[in-house]
Every structure is written in C-alpha cells, then in structure tokens.
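I'd like to ask some things about the structure below.
Here the complex is missing a single protein chain, while all its other protein chains stay put.
For clarity, chains are labelled A, B and C in written order, and residue numbers in each chain start from 1.
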C-alpha cells in the first residue's frame, strides 16, 4: 500500500477501496472484524493459559491522564457521594454502626484505555458497512453499531508485537516513528508467533514507558510513534479481529501526509470494520513475555455496554 | 450462623467476630478474598473453555436502569461530543472527508452491573483489615484499597448457582426470599459443581428476569430476593474469592431484622474482605448452563482501575 | 387566535405566520424580543424599588426537583471535592491550619428554574429568524444564538400576573387549565398594572404551591396549568421582552390538540423570538405583591453565559 503525501483524500480512497469489508457479513452486520473471532479461537486462547498469571493492560483512570481539554476531552473526574471521614464522625445516619462510601464519575469514554466503536469514525459521511453516518450516530448515540453489541465478544487469543523492543532503542520508538508491515512481520518472527484470522493484536511502541518517566506534556494528540498509513492492507489482509496500541492515537503522529488527521482511522474503522484500542498499557505484560519468550496469551477486553456509545473505557486482562 | 431479628447490632458483632479475616494476609493487605484466587485457579478456569462460547454478564448502561435518585444515584447519562448527523452535514471541519463521533458519560460507579470495592462499607468506623475508615476513604477517594488494586486479579474459575431454578418457581425467586446456605449447597449438588477456595460465585435469583418483564418500578432499593444474613459463615468458610448476584443489593430485601440496612454487607466487606458484585445479568449464561448441565466456566470481571474508587462498573465475561 | 384541535400542524403554521418577527431586527439578530428591553425600561424598573426588598424566584437545585430521567434529564447531581469532615480530621494537607471545601455539579441546563434560549426549539427545521436549524445547533452547541448573548440584557421592569389568585381557587389553577389572553388581561386589571413593550412577565399558576405540598409525583412533563395556544397573538402583539411561569412546560399540559407536543413553543421561540422561563418560583413574591397591591418590580434574571448553550439555570431576583 503506497500513498501520496500531498493527496490524503485520494490515498484514503484507494486504500478504502482495496480494503473494504462492506457487505462481507451481510447488510445488518454490527460486529465488523469481530466476526473473525470464533469459539475455536477462544479455545486456542484458553489453551495458552499455562502459569495462570494475569495482567491488567489498563492505565489508571484519574486526573494524571493525557487529556488536556481538546474537543472537550478531559481526564476523568471522580468524586465521592459518601466518605469514610463522614462515617468515622458518625454523620451518615445509617443504623447499627453501618458506614458507607460511594462515588460517581464524569468522563469522556475515550479519555484513557479504551476501545473505539464502529460508529467512531466516518469516511465522507459513511459509517461501517456503508451506512449513512446520520442514520448511525445522532445525539441519542449510535443507533445501530453501539458499543453494547461488542459486549460479549472480545475474549480470545491475542499476540503482543513489541515493536519498541524489536525496532526501538532501549525498548522505545521515538515520536513520529511510523510502524510498517515489515516492522510487524519482523517482530512476529522475532517473537516466534503467528498472527492471523481472529487474533487480537497488541502493538507496544514504548511511548507510554517514556510518558510515565517524563510526563504527558502537552498531550493529548501530540507527536507519537504509531502505525503507518501503509499498514491498512495488512490490517485488512491479516483478518485480525482487533488491534490496540499503547498510544493516544493508534497511528503515527504527526500523520504521514502534509495536511491530514488520522487518515488510517478513516480506512480502518468505516471500511475494514476494525476495532481499535488506544492508550493500553503493555509494559508489565511485555516484560513477562520477554522473560519467557511467549508472546501469545488469552485476552479478555470487555467494553462497558453503554447503550449507543461509540467507544468505551476498558480494563483488558491478559492471562498466560 | 443464627441471629436475633430485634438485635442487628449484636448479631452483626457476633458474625463479624466469627468471620473475621483481619490480619490473615498481613497488615498491608489490599486484596482481601482475592488472595484466594491464584494461578492454579486460573488454569483450572481456563480448562473449562470447551465450546469457546462467551457471555456478557452485564446489564446495559443507560437511562432504563434501576436508579431513581436515592442518595444521588442516577442512571448513567451518556451524551455525544460529536455525531454522525454533524458529520453528514459537513459541519465538523476535519480534512479529507474524515468524520467522527465521540461521547462522554456521567454516572455513579454503582449505577448498574458493578463490583463493590473494599472501601465501600464500614463497621463502626472500621474498614477492611481493621483500618480506621477516615484513613481509608476521604473526599479524595479510597487512599488504600481503591478499586485499582483489583485491576489484574479477577480472572478465574467461576460457578453459577441458579437458585431461581432450583428453589424458585418458573426460574424466579419471589421478592423477600432469603437464600440460605442450604439453598446454595442444594443448588451446587443439583448442578453437579463444587464451590471452594478461590472460586467466584454467581448467584442467580431470577429477579432480573422479572424486572425485564415488568419494569424496575420504584427501584433502586426495594424488595428483592437475596442472600440471608445467615450465609455470612458460608461466605467466610467457603473461602470463595468473590460473589455476585443479579440483584441491586446482594442480600435479601427487606433485610431480615426489624430495623436494619444491609447488615450482611457490614460483615462481608469490612470483616471477610469479600468482593461483592451486584446487578449482574446471569440469564443468557444460565440458559446455556441449563442446556448442557455445566455450571462452571472461566470468568473475567475486570473493574475499571479508577484511582481511589470504592466500586466500579464492570462487564463480566464468562467463557465456556 | 383560534385553532383546530385536530390539526396542530396547520394551526401552528397559521399562528407562526401571524406572529413572525423574522427579520424585524435584521438578519444577524441574536436577541429576539430582548430587543424590546432598553435603557428606558431599566430606568422604569429601577424606579419601582421602593422598600428595597429582594426576592429569589428560583427553586433549589437538588435531587428533589421534577426530573425523572425523561430524555436524559435528571435532577442536578452535586458532589464534593473536599469536605469539612476531611478538614476537621486534618487530612487535607494545606499549611497553617487552612481547610477547604469545594464542589462540582452535573446537570441538565433545564433541570430546574431556567431560561430557554433561542436555539431551544425549531419549526420544521427552522430556528429563530428563519435560520436553518443545522446551522444553528450542532453537537458543539448553538453556534449563533447561544445563551451567552443574553448575558447582560435581562434586567428591567417586570410584572407579576397571579392567575392562580385571580382565576383559581385558593390561589391555584388546576392541572390542564389553559390560561387565555382574557385571563391575562383580567389579572393585569385586577392587579392595577399595565403590560407592554419591553416588560418581563411572570405568570403564577400556583402549580408549584401544590407540588410543594404534594410532591412532584411522576413529573417531569405531566399535567399542569399553563398558557393556551391561543395566547400566541398576545405574546407577539404585547411586545413583551420575555415571559416565565412557575411550571415545567410554560404552556398548558396536556396540550390542547389531540396529538401534539408543546405547540406554543413552536410558535413562540422560533417565530416570535421570545425568551421563555420555566420552573420559576413566584410564591413568596406573590404574597408580597398581594399584601401591598403592587405587582410590578425590578427584575434581574441573568443566565450563566455558557458558550453555545440553548438554555441556562437562573436565579431571578426581584427587587421592589
């Protein structure tokens, strides 16, 4: 897949045509590439549980996250309805010595570790499977492909491709580094794993390791390593069920065109029907994989079934 | 475990003393009964994946939920930051035909399918492991046992006890029905499953089936079937890692004392250190279990690691 | 103004044509009937301050309000970021004995006492002054007539028309009572006040008095007294600057057509350009007016200038 950096619109159109899955699973499809993830793949994943060690791939949800207010995206605001201090001072009014704490949250659904739903991105007014965007997402939410449809499906075999380790220095890719199909293939070979139909792929760039050390700075949305626009054909042809990175925006930032914004999303979500995860934390898992050389595992990454949502926070759990 | 319905405070004190796990895992423990859930148990769980079928045990998060404003608990309010209608009308200002939808949510962390964290309930000002409540949960959240500590752990073998089917009529227990240890034991025998150390137990009462048919009415917090106060000793002695029900409040409502509020919580959370799930949806899974007679499965129920939260929404995934 | 209760659409069209102010203040107008409120009117209002007594016309903002979740409208959820209990226990970390309390709110902008902005209602896709609705209000808010434009203007002479007292029993109109132009005129005569260009009119029905005694029940949106559809011509011809009621929906509920929803809004906001206040509390003020027989006063009712909002909570202040 080549592209013309002066012509994002034409490049996207060509990639969209080459990679389209529209109609592949029928007119009414709401699952996109999750159709590739079947019972056999879940059994294959479960068979990878050898030690029984489990890993959370989620960042913490708090005010230290990457959001800076861009497009009204803030970090999550968590407040208490009841506290232990009130309870300790006998101010709660419950009988027989009962005390309680309770809490609320206000947050963008994509403020931290998350899944993009199929209604998240449109190409020239078309959503996944060719549907008109206005018939899919109104201010009442996604009427057709809401994240709730994804709820039971995301459990299966997953593969870590640690590009930070295989192509970076000290385990980290620099900002602006574009990950190509070759980087992905070389990493899979180096790790001794196959990637194919129905797999969930986790790409570690190492940016989060750096952020943890140096802070988010002016994020969200600044420079970062990420997938090259050219990987569109691999994302399509590999028939993976979903893919996630440890970065804010999945694809390389700045994007590879002169003037563009997230062009790979414009192909991957509405045309391939691909589920994309962002801001995942692969660091602890990656160390464990490096230690024993096993890069595939059982992954459950269940979004909250918020009716009509176009994304969801998620705490992905790897068991190996 | 017996109790005096005129003396909740004394009954709770006796149960607390009999069931205490304080100090069992050291002074600094933040995991409570999740300490029982180890790698061996996860391997045992993974071995239960035979068909590779996956089930979401979460209700949907939307305005149709059970909350009615009691103690400032509302149903989740989900709003859009960007929509497909705006995109279709060319009003978003992105380049090369890109369009997007994005969303936010404001919700109590215990508005729907959820985990109670260890900081959720106190007994006479004491939190889990004997800590003073005021040193645990301030208005900044749970400083010690926040739900984020639970993040990687909840994946393992789980067992469904379908009391609605074994003790109810047409699969449903009536409101006010108190589930005893005997009901639990009889159900396990009927289902042909064992329940023991490190297991996660899912109790189905069938109330949600009824609610789905008849609506929530004046909920949250009204009459419901649920666990009897007398099960405290079983919850402690069985050494289970966690337990969840398909009801708002886990224990039977109205509670079994003349004047009381959630007395079993007051024993289970601060003294046993037990993780309690509420408002889970066991119906589809229960049908599958009934169909082939297998009542144990691999369960992943990963809370969002919201720093300092005393509860979390969750989409539990059963794979079998 | 007559209407055909079987033909809301035709009736609305006729009223809209008869009452249109489109173009009256130029193509770029964002103030509608607030154009009628000038310096002379403010001086006239200020001259009504005789005792110097001030009255809040706002209901309290809390969970006891009328909202029940309809169209995602909840009562306001107010939570604390810091508390006095934390401060008293020395848990805040400030120097030299400083302690603090702080708070946040999540609320629909029209959950309680409020102004409707000009972007709140459309007629067949047309907003105030004939603008296409899609060019006015996107998911980024009202791009043209946002409530912020109203910010400095709402201070002037206001008149209370206490229809509850002049046409009701014991000061209250029954639910479903349609207030006509005659009721308004009779009340003004009885009160000895004139109503004309640039005035702000407050109509008291007494429903809130009843609600305060009996509770909101199944509100929001149920039966209530309110303005008849036939008052459209009076709302237009009187050249008032704004009008408010002590009810949820301004106009009579159920509406006067067989099948309709808030038809008078559809004329008043997009065609007349009229600012409508709802859920105001006129009770204390009404008692003072009844006591000394003076029904006009100085009113300031300043919306929060939330950029792009189509409504705003407000605490209106009457001084007399």
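Just so it is clear, a contact is a pair of C-beta atoms (placed from the backbone, for glycine too) under 8 Å apart; a residue touches a chain by one contact, two chains touch by 3 or more.
Quantities reported herein were computed from a predicted structural model and do not represent experimental measurements.
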Exercise for the section: Tell me which residue among C:43, C:197 or C:212 touches the hidden chain in the full complex. Expected result: C:43
Problem - Hidden-chain contact residue, picked from the options C:79, C:207, C:231 or C:245 - result: C:79
Practice task
Would you write out the residues of chain A that touch the absent chain, in ascending order?
Solution key: 63, 69, 72, 74-75, 77-83, 85-86, 89, 91, 106, 134, 138-140
Problem - Residues of chain B in contact with the chain not shown - result: 77, 79-81, 83, 85-86, 88-89, 91, 104, 106, 139
Completion exercise
Had the left-out chain been drawn, it would touch chain C at residues 8-9, 12, 38-43, 45-47, 49-56, 58-62, 71-73, 76, 78-85, 87-90, 94-110, 119-125, 127, 132-139, 141-142, 148, 151-155, 257, 259-263, 265-266, 298, 300, 302-311, 313-317, 319
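The rule we apply is simple: only the chains that are shown with their structure count from here on.
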Practice task
Can you check how far apart chain B and chain C are, centre to centre, with Cα atoms defining each centre and the answer in Å?
Solution key: 44
Handout entry: Computed distance of Cα centres, chain B from chain A, in Å
Key = 26
Practice task
List, in ascending order, every residue of chain A touching at least 2 other chains.
Solution key: 79-81, 83, 85, 88-89, 104, 106, 139
